[in-house]
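Missing here: one protein chain of the complex. Every other protein chain is in place.
For subunit A:
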Amino acid sequence: MNLFLAMLPTIMTAATPLLLAAVGELVVERSGVLNLGVEGMMIIGAVTAFAGAQATGSPYAGMVCGILAGAAFSLLFGFLTLTLVANQVATGLSLTILGLGLSGMIGDSFVGTPGIQMGALPIPGLAEIPVVGPILFSHDLIFYLSILLVIAVHWFLFRTRTGLELRSIGDNHDSAHALGMGVIRVRYLAVMFGGACAGLAGAQLSLVYTPQWTENMTAGRGWIALALVVFASWRPVWVLVGAYLFGAVSIGQFNAQAFGFGIPSQFLSSMPYLATVVVLVLISRNRRLTLMNTPACLGKPFVPDR
């Protein structure tokens, strides 16, 4: 039991970058745009956040730099796919490749430099509650932001008029356009939101998770975030469930190895992915639910008729 409680904060730290990037991408995809550049935006966020923290001495300034850089980088994707109507899949992939290369170049001089850790911010009053306090209310700022973001995105998508507009643009951009909605404008904003979230996820990696900069430090987390969006059938709360499930199985398998249960380590390493596939299969048995939530215009180019 004690071990389980000790594992929980570790799981939360591991799940937070996945959750952040996935929630951002969820909004992008709900607007009908498929941005496969999450990994690239994330690593740009990581390197910029690291650089910002080094330059100012403050991890919070670094975090803001990471968010802004992620959003700015996503604008490149937005310009190519929304204004120039380039293929979204190809553009997203090249955004990832560009991000990985560019971040390596920017971060060249930071390799081998210890980073600035963003410390924990215990919430006064709540953090003193036994057991629950240290686990839930003694985290860093980015963790709290990630939870608030899920709630905010859920409320925005399903409880506000703008959220409804965004979803209808994702489902049928021609009708939305005919109704006078600014399809391109909304999509630009969604793409930038996704970029900002990916940037924040990157900042979490280089300021909280492992305070350092090394090339390719995202190590595929952007791709897992993309998979989580599908896993969650484009529902924010399920992204939270998915990210924590993935985090829990990843951390759990390390603990299982250290315990020496004698289960082959390759099998344990594949557990997070296996668990995701199993849940995905279970979810997709409900065809109606999946169809209802999949944005019908996902990845389709939009050229307004004049």
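Assume contacts are C-beta pairs under 8 Å (C-beta built on N, C-alpha and C of every residue); 3 or more make two chains touch, one makes a residue touch a chain; residues count from 1.
In this text, contacts and distances are computed from a predicted model.
The UniProt record for the undisplayed chain lists the protein name "BMP family ABC transporter substrate-binding protein", from the options "BMP family ABC transporter substrate-binding protein", "Acyl carrier protein", "Cytochrome c1" or "GntR family transcriptional regulator". Residue in contact with the omitted chain (choice from A:A219, A:V237, A:L274 or A:M292): A:A219. Listed for subunit A, the residues touching the missing chain in the whole complex are 3, 6-7, 10, 14, 17, 104, 108, 111-114, 117, 205, 209-212, 214-217, 219, 221, 250-251, 254-255, 257-260, 262, 264-266, 269.
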